[in-house]
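Let's turn to chain A:
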Amino acid sequence: MPDFIASALERAPTANPDWLDDLQAAGRQTWAASAMPTRKTEAWKYTSLARLERGAYLQPPAPATPTPANLKQHFSIEGLDAATLVFVNGSFNPDLSSDALPDGIEMVRFAEANESQAEAIRAKLGQVVDGRQHLFAALNDAWLADGLFLRVRRNTRVDTPVHCVFLTTAQDQPFSLSARLLVVLEDSSEATIIEHFCSDDLPQNAFTNSVTELVLGANAKLQHYRLQREQEQAVHIGGVHASLGRDSTLNSFHLGMGSTLKRVDVVVNHHGEGAHCDLSGVYLPRHQQHVDYHTCIEHAVPRCTTTETFRGIIADEARAVFNGRIHIHPNAQKTVAELSNRNLLTSTRAQVDTKPELEIYADDVQCAHGATVARLDEQAMNYLQSRGIGTRQAEVMLSFGFINELVERLPDEAMVEFLRPQLASLFGRQSLVTGRPE
Partner candidate 1 sequence: MLSIRDLYANAGDTEILKGLNLEIGPGEVHAIMGTNGSGKSTLSHVLAGRTGYEVTGGEVRFLNQDLLSLATEDRAREGLFLAFQYPVEIPGVSNMEFLKAAVDALAAHRGEEPPDAVSFMKRAREVSAMVDLDPNFLKRGVNEGFSGGEKKRNELMQMLLLEPKLAIMDETDSGLDIDALKVVADGVNAFRREDRSVVLITHYQRLLNHIEPDFVHVLAGGRIVKSGDKSLALELEDKGYSWIDEEVA
Partner candidate 2 sequence: MSEQIDRLIKKEYAAGFITDIVSDTLPPGLDEDVVAFISGKKNEPEWMLEWRLKALRSWREMVEPHWAHVTYPDIDFDAISYYSAPKSSSDGPKSLDDIDPELRSTYDKLGIPLHEQEMLSGVAVDAVFDSVSVATTFRHKLKEAGVIFCSISEAMHECPEIVRAHLGSVVPQKDNYYAALNSAVFSDGSFVYIPKGVKCPMELSTYFRINEAKTGQFERTLIVADEGSEVSYLEGCTAPMRDENQLHAAVVELVALDNAKIKYSTVQNWYPGDSEGKGGIYNFVTKRGVAHTNARISWTQVETGSAITMKYPSCVLKGDNSVGEFYSVALSNNYQQADTGTKMIHLGKNTRSTIISKGISAGHGSNSYRGLVRMNPGATGARNYTQCDSLLIGDQCGAHTFPYIESKNPSAVIEHEATTSKVSDEQLFLCQQRGLDAEKAVSMIVNGFCKEVFRELPMEFAVEAGKLLEVSLEGAVG
(Lines give C-alpha, C1' and ligand atoms only; values in the text may rest on other atoms or scores of the structure.)
Protein backbone atom coordinates (compact mmCIF):
# COMPACT_ATOMS: atom_id res chain seq x y z
CA MET A 1 0.00 0.00 0.00
CA PRO A 2 1.49 3.36 -0.97
CA ASP A 3 1.97 5.88 1.78
CA PHE A 4 -1.29 7.78 2.10
CA ILE A 5 0.33 10.91 3.47
CA ALA A 6 2.72 11.23 0.54
CA SER A 7 0.18 10.27 -2.11
CA ALA A 8 -2.31 12.81 -0.82
CA LEU A 9 0.25 15.55 -1.27
CA GLU A 10 0.77 14.56 -4.86
CA ARG A 11 -2.81 15.32 -5.66
CA ALA A 12 -2.48 18.99 -6.58
CA PRO A 13 -5.44 21.19 -5.78
CA THR A 14 -7.29 22.71 -8.64
CA ALA A 15 -6.83 26.41 -9.19
CA ASN A 16 -7.38 28.36 -6.03
CA PRO A 17 -7.52 32.07 -5.23
CA ASP A 18 -4.14 33.55 -4.30
CA TRP A 19 -5.33 34.70 -0.92
CA LEU A 20 -5.74 31.07 0.14
CA ASP A 21 -2.13 30.18 -0.75
CA ASP A 22 -0.73 30.60 2.73
CA LEU A 23 -3.46 28.55 4.38
CA GLN A 24 -3.01 25.87 1.77
CA ALA A 25 0.76 25.85 2.23
CA ALA A 26 0.41 25.60 6.00
CA GLY A 27 -2.04 22.73 5.58
CA ARG A 28 0.36 20.90 3.29
CA GLN A 29 3.15 21.41 5.75
CA THR A 30 1.17 20.09 8.71
CA TRP A 31 -0.09 17.15 6.70
CA ALA A 32 3.38 16.29 5.38
CA ALA A 33 4.78 16.31 8.90
CA SER A 34 2.07 13.97 10.15
CA ALA A 35 1.81 10.23 10.29
CA MET A 36 -1.30 8.27 9.51
CA PRO A 37 -3.12 7.38 12.71
CA THR A 38 -2.90 3.83 13.94
CA ARG A 39 -4.70 1.90 16.66
CA LYS A 40 -2.24 3.39 19.08
CA THR A 41 -3.33 6.91 18.23
CA GLU A 42 -5.82 7.62 21.01
CA ALA A 43 -8.20 9.59 18.79
CA TRP A 44 -8.31 6.73 16.29
CA LYS A 45 -8.13 3.81 18.71
CA TYR A 46 -11.31 2.20 17.45
CA THR A 47 -11.38 3.41 13.85
CA SER A 48 -9.11 1.94 11.24
CA LEU A 49 -8.37 3.98 8.15
CA ALA A 50 -7.43 0.90 6.14
CA ARG A 51 -10.55 1.22 4.01
CA LEU A 52 -9.53 4.73 3.09
CA GLU A 53 -5.92 3.82 2.39
CA ARG A 54 -6.90 0.81 0.30
CA GLY A 55 -9.46 2.71 -1.70
CA ALA A 56 -7.11 4.71 -3.96
CA TYR A 57 -9.38 7.72 -3.61
CA LEU A 58 -6.79 10.33 -4.29
CA GLN A 59 -7.86 11.46 -7.74
CA PRO A 60 -9.99 14.58 -8.02
CA PRO A 61 -13.51 14.06 -9.33
CA ALA A 62 -13.88 13.82 -13.09
CA PRO A 63 -14.48 17.18 -14.76
CA ALA A 64 -18.03 18.38 -14.63
CA THR A 65 -20.31 16.43 -16.88
CA PRO A 66 -23.93 17.31 -17.50
CA THR A 67 -25.78 17.00 -14.26
CA PRO A 68 -27.71 13.75 -14.12
CA ALA A 69 -31.43 14.25 -14.00
CA ASN A 70 -33.47 13.77 -10.89
CA LEU A 71 -30.70 14.55 -8.46
CA LYS A 72 -33.08 16.71 -6.53
CA GLN A 73 -34.90 13.72 -5.09
CA HIS A 74 -31.77 12.80 -3.15
CA PHE A 75 -31.67 15.93 -1.09
CA SER A 76 -34.95 17.78 -1.20
CA ILE A 77 -36.73 18.08 2.11
CA GLU A 78 -40.39 18.31 1.44
CA GLY A 79 -42.22 21.10 3.15
CA LEU A 80 -39.02 22.86 4.15
CA ASP A 81 -39.07 26.39 2.88
CA ALA A 82 -35.34 26.78 2.54
CA ALA A 83 -32.78 28.48 0.35
CA THR A 84 -30.76 25.66 -1.18
CA LEU A 85 -27.12 25.71 -2.25
CA VAL A 86 -25.96 22.58 -4.01
CA PHE A 87 -22.48 21.25 -4.65
CA VAL A 88 -22.24 18.18 -6.88
CA ASN A 89 -18.97 16.29 -6.53
CA GLY A 90 -17.42 19.37 -5.03
CA SER A 91 -18.56 21.84 -7.69
CA PHE A 92 -21.21 24.43 -7.14
CA ASN A 93 -24.31 23.71 -9.19
CA PRO A 94 -26.34 26.84 -9.92
CA ASP A 95 -29.09 24.89 -11.69
CA LEU A 96 -29.98 22.96 -8.58
CA SER A 97 -29.48 25.89 -6.24
CA SER A 98 -31.92 28.61 -5.26
CA ASP A 99 -31.63 31.83 -7.19
CA ALA A 100 -31.74 34.09 -4.23
CA LEU A 101 -30.87 33.89 -0.59
CA PRO A 102 -33.09 35.33 2.12
CA ASP A 103 -32.46 38.87 3.24
CA GLY A 104 -29.83 39.35 5.87
CA ILE A 105 -27.63 36.48 4.84
CA GLU A 106 -24.70 36.78 2.51
CA MET A 107 -23.34 33.86 0.50
CA VAL A 108 -19.95 33.93 -1.17
CA ARG A 109 -18.01 31.14 -2.79
CA PHE A 110 -14.34 31.44 -1.96
CA ALA A 111 -13.50 31.23 -5.65
CA GLU A 112 -15.64 34.26 -6.38
CA ALA A 113 -14.89 36.44 -3.39
CA ASN A 114 -14.00 40.07 -4.00
CA GLU A 115 -11.27 41.70 -2.00
CA SER A 116 -13.30 42.73 1.02
CA GLN A 117 -15.09 39.39 1.13
CA ALA A 118 -11.78 37.57 0.86
CA GLU A 119 -10.59 39.60 3.79
CA ALA A 120 -13.65 38.69 5.83
CA ILE A 121 -13.18 35.02 4.99
CA ARG A 122 -9.49 34.99 5.78
CA ALA A 123 -10.18 36.66 9.12
CA LYS A 124 -12.06 33.57 10.29
CA LEU A 125 -11.16 30.67 8.04
CA GLY A 126 -9.01 28.13 9.78
CA GLN A 127 -9.31 30.02 13.05
CA VAL A 128 -11.77 27.68 14.70
CA VAL A 129 -10.33 24.37 13.59
CA ASP A 130 -6.89 23.31 14.74
CA GLY A 131 -5.17 21.44 11.93
CA ARG A 132 -2.49 20.16 14.27
CA GLN A 133 -5.08 18.31 16.27
CA HIS A 134 -7.32 17.35 13.40
CA LEU A 135 -5.19 15.75 10.77
CA PHE A 136 -7.85 15.69 8.09
CA ALA A 137 -8.60 19.36 8.58
CA ALA A 138 -4.97 19.93 7.62
CA LEU A 139 -5.59 17.86 4.50
CA ASN A 140 -8.66 19.94 3.77
CA ASP A 141 -6.51 23.07 3.98
CA ALA A 142 -3.91 21.42 1.77
CA TRP A 143 -6.49 20.76 -0.91
CA LEU A 144 -8.32 24.03 -0.41
CA ALA A 145 -9.63 25.47 -3.65
CA ASP A 146 -13.18 26.57 -3.03
CA GLY A 147 -15.66 26.76 -0.23
CA LEU A 148 -18.77 28.42 0.94
CA PHE A 149 -18.94 31.47 3.17
CA LEU A 150 -22.22 32.38 4.83
CA ARG A 151 -22.53 35.50 6.87
CA VAL A 152 -25.55 36.68 8.84
CA ARG A 153 -25.52 40.36 9.57
CA ARG A 154 -25.66 41.84 13.03
CA ASN A 155 -29.10 42.02 14.68
CA THR A 156 -30.66 40.09 11.82
CA ARG A 157 -32.95 37.17 12.19
CA VAL A 158 -33.12 34.94 9.14
CA ASP A 159 -36.19 32.76 9.31
CA THR A 160 -35.59 30.83 6.11
CA PRO A 161 -33.17 27.95 6.66
CA VAL A 162 -30.16 27.71 4.38
CA HIS A 163 -29.82 24.20 3.05
CA CYS A 164 -26.26 23.42 1.97
CA VAL A 165 -26.16 20.23 -0.04
CA PHE A 166 -22.96 18.32 -0.75
CA LEU A 167 -23.91 15.58 -3.14
CA THR A 168 -21.72 12.95 -4.68
CA THR A 169 -22.56 10.86 -7.71
CA ALA A 170 -20.98 7.59 -8.69
CA GLN A 171 -18.03 7.96 -11.07
CA ASP A 172 -15.93 5.50 -13.00
CA GLN A 173 -12.83 6.06 -10.91
CA PRO A 174 -12.58 6.47 -7.17
CA PHE A 175 -12.17 10.11 -6.27
CA SER A 176 -11.88 12.43 -3.34
CA LEU A 177 -13.25 15.87 -2.71
CA SER A 178 -13.11 18.57 -0.11
CA ALA A 179 -16.03 20.45 1.27
CA ARG A 180 -15.48 23.63 3.20
CA LEU A 181 -18.06 25.76 4.89
CA LEU A 182 -17.55 28.86 6.97
CA VAL A 183 -20.57 30.29 8.76
CA VAL A 184 -20.32 33.58 10.59
CA LEU A 185 -23.21 34.82 12.70
CA GLU A 186 -22.55 38.37 13.70
CA ASP A 187 -23.67 39.66 17.09
CA SER A 188 -27.33 39.09 17.96
CA SER A 189 -28.16 37.39 14.68
CA GLU A 190 -30.16 34.20 14.23
CA ALA A 191 -30.20 31.61 11.50
CA THR A 192 -30.81 27.98 10.62
CA ILE A 193 -28.18 26.14 8.60
CA ILE A 194 -28.54 22.60 7.30
CA GLU A 195 -25.50 20.72 6.09
CA HIS A 196 -26.62 17.81 4.05
CA PHE A 197 -24.22 15.18 2.73
CA CYS A 198 -25.90 12.77 0.39
CA SER A 199 -25.44 10.91 -2.86
CA ASP A 200 -27.24 9.20 -5.65
CA ASP A 201 -28.19 5.57 -5.18
CA LEU A 202 -25.37 4.00 -7.17
CA PRO A 203 -22.44 2.44 -5.33
CA GLN A 204 -20.16 5.32 -4.51
CA ASN A 205 -16.43 5.49 -4.68
CA ALA A 206 -16.11 8.94 -3.20
CA PHE A 207 -14.08 10.07 -0.24
CA THR A 208 -15.40 13.32 1.14
CA ASN A 209 -13.23 15.34 3.46
CA SER A 210 -15.31 18.11 4.96
CA VAL A 211 -14.56 20.92 7.35
CA THR A 212 -17.19 23.26 8.70
CA GLU A 213 -16.45 26.23 10.88
CA LEU A 214 -19.21 27.98 12.77
CA VAL A 215 -18.47 31.33 14.35
CA LEU A 216 -21.18 32.70 16.62
CA GLY A 217 -20.90 36.31 17.75
CA ALA A 218 -22.24 37.59 21.03
CA ASN A 219 -25.87 36.70 21.64
CA ALA A 220 -26.14 34.95 18.27
CA LYS A 221 -28.28 31.86 17.87
CA LEU A 222 -27.71 29.11 15.36
CA GLN A 223 -29.87 26.12 14.68
CA HIS A 224 -27.57 23.71 12.91
CA TYR A 225 -28.25 20.35 11.33
CA ARG A 226 -25.73 18.03 9.85
CA LEU A 227 -27.27 15.15 7.97
CA GLN A 228 -25.01 12.42 6.73
CA ARG A 229 -27.01 10.28 4.35
CA GLU A 230 -24.45 9.04 1.92
CA GLN A 231 -24.62 5.83 -0.02
CA GLU A 232 -23.27 2.72 1.67
CA GLN A 233 -19.91 2.62 -0.08
CA ALA A 234 -18.94 6.22 0.51
CA VAL A 235 -16.16 7.29 2.84
CA HIS A 236 -16.53 10.48 4.82
CA ILE A 237 -14.18 12.15 7.26
CA GLY A 238 -15.41 15.47 8.48
CA GLY A 239 -15.37 17.99 11.23
CA VAL A 240 -17.67 20.65 12.59
CA HIS A 241 -15.81 23.22 14.64
CA ALA A 242 -17.73 25.92 16.44
CA SER A 243 -16.70 29.00 18.35
CA LEU A 244 -19.36 30.41 20.65
CA GLY A 245 -19.31 34.05 21.66
CA ARG A 246 -20.78 35.51 24.82
CA ASP A 247 -24.39 34.49 25.51
CA SER A 248 -24.66 32.76 22.15
CA THR A 249 -26.58 29.55 21.58
CA LEU A 250 -25.72 26.69 19.30
CA ASN A 251 -28.24 23.93 18.76
CA SER A 252 -26.68 21.24 16.64
CA PHE A 253 -28.25 17.99 15.50
CA HIS A 254 -26.40 15.20 13.75
CA LEU A 255 -27.68 12.27 11.78
CA GLY A 256 -25.27 9.52 10.86
CA MET A 257 -26.55 7.09 8.23
CA GLY A 258 -24.83 5.43 5.29
CA SER A 259 -21.10 5.35 4.42
CA THR A 260 -18.82 2.40 4.77
CA LEU A 261 -16.53 4.53 6.89
CA LYS A 262 -17.64 7.69 8.56
CA ARG A 263 -15.80 9.79 11.07
CA VAL A 264 -17.16 13.10 12.27
CA ASP A 265 -15.48 15.34 14.83
CA VAL A 266 -17.70 17.89 16.49
CA VAL A 267 -15.76 20.46 18.46
CA VAL A 268 -17.48 23.23 20.35
CA ASN A 269 -15.43 26.00 21.92
CA HIS A 270 -17.19 28.09 24.51
CA HIS A 271 -15.30 31.34 24.11
CA GLY A 272 -17.67 33.83 25.64
CA GLU A 273 -19.31 33.68 29.06
CA GLY A 274 -22.89 32.54 29.19
CA ALA A 275 -22.81 30.57 25.95
CA HIS A 276 -25.03 27.52 25.59
CA CYS A 277 -24.68 24.49 23.41
CA ASP A 278 -27.25 21.80 22.86
CA LEU A 279 -25.69 19.00 20.88
CA SER A 280 -27.59 15.91 19.89
CA GLY A 281 -27.28 13.16 17.39
CA VAL A 282 -28.26 9.72 16.23
CA TYR A 283 -26.16 7.16 14.40
CA LEU A 284 -27.58 4.12 12.74
CA PRO A 285 -24.88 2.01 11.13
CA ARG A 286 -25.82 -1.33 9.57
CA HIS A 287 -24.31 -3.95 7.31
CA GLN A 288 -20.58 -3.50 7.66
CA GLN A 289 -20.62 0.21 8.15
CA HIS A 290 -18.35 1.92 10.59
CA VAL A 291 -19.38 5.19 12.17
CA ASP A 292 -17.31 7.24 14.58
CA TYR A 293 -18.49 10.42 16.27
CA HIS A 294 -15.89 12.25 18.30
CA THR A 295 -17.27 15.22 20.17
CA CYS A 296 -15.27 17.63 22.24
CA ILE A 297 -16.69 20.50 24.23
CA GLU A 298 -14.15 23.02 25.44
CA HIS A 299 -15.37 25.08 28.34
CA ALA A 300 -12.74 27.79 28.46
CA VAL A 301 -14.73 30.50 30.19
CA PRO A 302 -17.19 30.64 33.11
CA ARG A 303 -20.95 30.19 33.15
CA CYS A 304 -21.43 28.24 29.96
CA THR A 305 -23.72 25.27 29.63
CA THR A 306 -23.71 22.17 27.49
CA THR A 307 -26.23 19.43 27.10
CA GLU A 308 -25.21 16.63 24.82
CA THR A 309 -27.19 13.53 23.88
CA PHE A 310 -26.16 10.95 21.31
CA ARG A 311 -27.93 7.70 20.66
CA GLY A 312 -27.09 4.87 18.36
CA ILE A 313 -28.61 1.68 17.07
CA ILE A 314 -26.02 -0.65 15.67
CA ALA A 315 -27.21 -3.48 13.45
CA ASP A 316 -25.76 -6.40 11.51
CA GLU A 317 -21.97 -6.38 11.52
CA ALA A 318 -21.72 -2.66 11.91
CA ARG A 319 -19.54 -0.91 14.42
CA ALA A 320 -20.11 2.41 16.14
CA VAL A 321 -17.62 4.50 18.04
CA PHE A 322 -18.58 7.38 20.24
CA ASN A 323 -16.12 9.53 22.10
CA GLY A 324 -17.61 12.43 24.01
CA ARG A 325 -15.16 14.68 25.74
CA ILE A 326 -16.02 17.56 28.00
CA HIS A 327 -13.07 19.65 29.04
CA ILE A 328 -13.54 22.25 31.76
CA HIS A 329 -10.62 24.67 31.86
CA PRO A 330 -9.29 26.11 35.13
CA ASN A 331 -11.31 29.31 35.07
CA ALA A 332 -14.53 27.92 33.71
CA GLN A 333 -16.39 28.14 37.02
CA LYS A 334 -20.17 27.72 37.14
CA THR A 335 -20.10 25.47 34.12
CA VAL A 336 -23.03 23.12 33.78
CA ALA A 337 -22.36 20.25 31.40
CA GLU A 338 -24.12 16.99 30.82
CA LEU A 339 -23.48 14.22 28.37
CA SER A 340 -25.53 11.15 27.70
CA ASN A 341 -24.75 8.40 25.23
CA ARG A 342 -27.00 5.38 24.81
CA ASN A 343 -26.55 2.50 22.46
CA LEU A 344 -28.57 -0.45 21.29
CA LEU A 345 -26.90 -3.41 19.67
CA THR A 346 -29.35 -5.35 17.58
CA SER A 347 -27.19 -8.15 16.24
CA THR A 348 -24.73 -10.58 17.68
CA ARG A 349 -22.01 -9.25 15.40
CA ALA A 350 -22.60 -5.56 15.98
CA GLN A 351 -20.12 -3.65 18.12
CA VAL A 352 -19.96 -0.41 19.96
CA ASP A 353 -17.13 1.38 21.71
CA THR A 354 -18.04 4.40 23.73
CA LYS A 355 -15.92 6.67 25.83
CA PRO A 356 -17.52 9.61 27.59
CA GLU A 357 -14.68 11.65 29.02
CA LEU A 358 -14.72 14.38 31.61
CA GLU A 359 -11.66 16.48 32.19
CA ILE A 360 -12.23 19.05 34.89
CA TYR A 361 -9.91 21.71 36.23
CA ALA A 362 -12.44 23.97 37.95
CA ASP A 363 -14.27 23.12 41.14
CA ASP A 364 -17.49 25.09 41.00
CA VAL A 365 -19.07 23.11 38.20
CA GLN A 366 -21.86 20.66 37.69
CA CYS A 367 -20.88 17.89 35.36
CA ALA A 368 -22.32 14.52 34.73
CA HIS A 369 -22.14 11.96 32.02
CA GLY A 370 -23.70 8.65 31.43
CA ALA A 371 -23.34 5.93 28.86
CA THR A 372 -25.27 2.74 28.37
CA VAL A 373 -25.12 -0.18 26.04
CA ALA A 374 -28.13 -2.40 26.16
CA ARG A 375 -30.86 -4.28 24.45
CA LEU A 376 -34.37 -2.99 24.17
CA ASP A 377 -35.97 -2.65 27.55
CA GLU A 378 -37.57 -5.99 28.37
CA GLN A 379 -40.25 -4.49 30.56
CA ALA A 380 -41.29 -2.17 27.80
CA MET A 381 -41.29 -5.10 25.38
CA ASN A 382 -43.47 -7.13 27.71
CA TYR A 383 -45.81 -4.25 28.20
CA LEU A 384 -46.34 -3.81 24.48
CA GLN A 385 -46.74 -7.54 24.00
CA SER A 386 -49.28 -7.73 26.79
CA ARG A 387 -51.35 -5.28 24.79
CA GLY A 388 -51.34 -7.67 21.87
CA ILE A 389 -48.51 -6.10 19.88
CA GLY A 390 -46.32 -8.67 18.15
CA THR A 391 -42.67 -9.06 19.10
CA ARG A 392 -41.44 -7.78 15.79
CA GLN A 393 -43.63 -4.75 15.84
CA ALA A 394 -42.80 -4.01 19.44
CA GLU A 395 -39.10 -4.05 18.58
CA VAL A 396 -39.61 -1.63 15.76
CA MET A 397 -41.72 0.65 17.90
CA LEU A 398 -39.25 0.75 20.72
CA SER A 399 -36.17 1.17 18.52
CA PHE A 400 -37.86 3.89 16.61
CA GLY A 401 -38.97 5.49 19.85
CA PHE A 402 -35.42 5.38 21.20
CA ILE A 403 -34.20 7.50 18.29
CA ASN A 404 -37.35 9.42 17.71
CA GLU A 405 -37.15 11.00 21.15
CA LEU A 406 -34.26 13.07 19.87
CA VAL A 407 -35.81 13.75 16.48
CA GLU A 408 -39.18 14.88 17.83
CA ARG A 409 -37.69 17.75 19.77
CA LEU A 410 -36.13 19.36 16.70
CA PRO A 411 -37.62 22.79 16.13
CA ASP A 412 -38.30 22.51 12.39
CA GLU A 413 -41.39 20.48 11.73
CA ALA A 414 -40.45 19.78 8.10
CA MET A 415 -37.16 18.32 9.28
CA VAL A 416 -38.95 16.04 11.73
CA GLU A 417 -41.34 14.96 8.99
CA PHE A 418 -38.41 14.31 6.67
CA LEU A 419 -36.44 12.23 9.14
CA ARG A 420 -39.20 10.23 10.72
CA PRO A 421 -40.14 7.97 7.79
CA GLN A 422 -36.49 7.37 6.95
CA LEU A 423 -35.80 6.15 10.44
CA ALA A 424 -38.97 4.13 10.48
CA SER A 425 -38.05 2.42 7.22
CA LEU A 426 -34.63 1.62 8.57
CA PHE A 427 -36.10 -0.22 11.52
CA GLY A 428 -38.88 -1.80 9.53
CA ARG A 429 -36.35 -3.58 7.39
CA GLN A 430 -35.48 -6.66 9.37
CA SER A 431 -35.90 -8.34 12.67
CA LEU A 432 -33.71 -6.65 15.19
CA VAL A 433 -33.25 -9.86 17.04
CA THR A 434 -32.80 -12.50 14.41
CA GLY A 435 -31.35 -10.24 11.74
CA ARG A 436 -33.59 -11.99 9.23
CA PRO A 437 -35.86 -10.08 6.91
CA GLU A 438 -39.46 -10.25 7.92
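Observations, loosely collected:
In the analysis below, contacts are C-beta pairs under 8 Å (C-beta built on N, C-alpha and C of every residue); 3 or more make two chains touch, one makes a residue touch a chain; residues count from 1.
With respect to how the candidates were assembled, all candidates are chains of the complex that A comes from, given by their letters.
The structure displayed is predicted, hence computed values, not measured ones.
Among the candidates 1 or 2, the one in contact with chain A in this complex is 2. Chain A meets candidate 2 in the complex at residues 42, 46, 330, 333, 343, 345-375.
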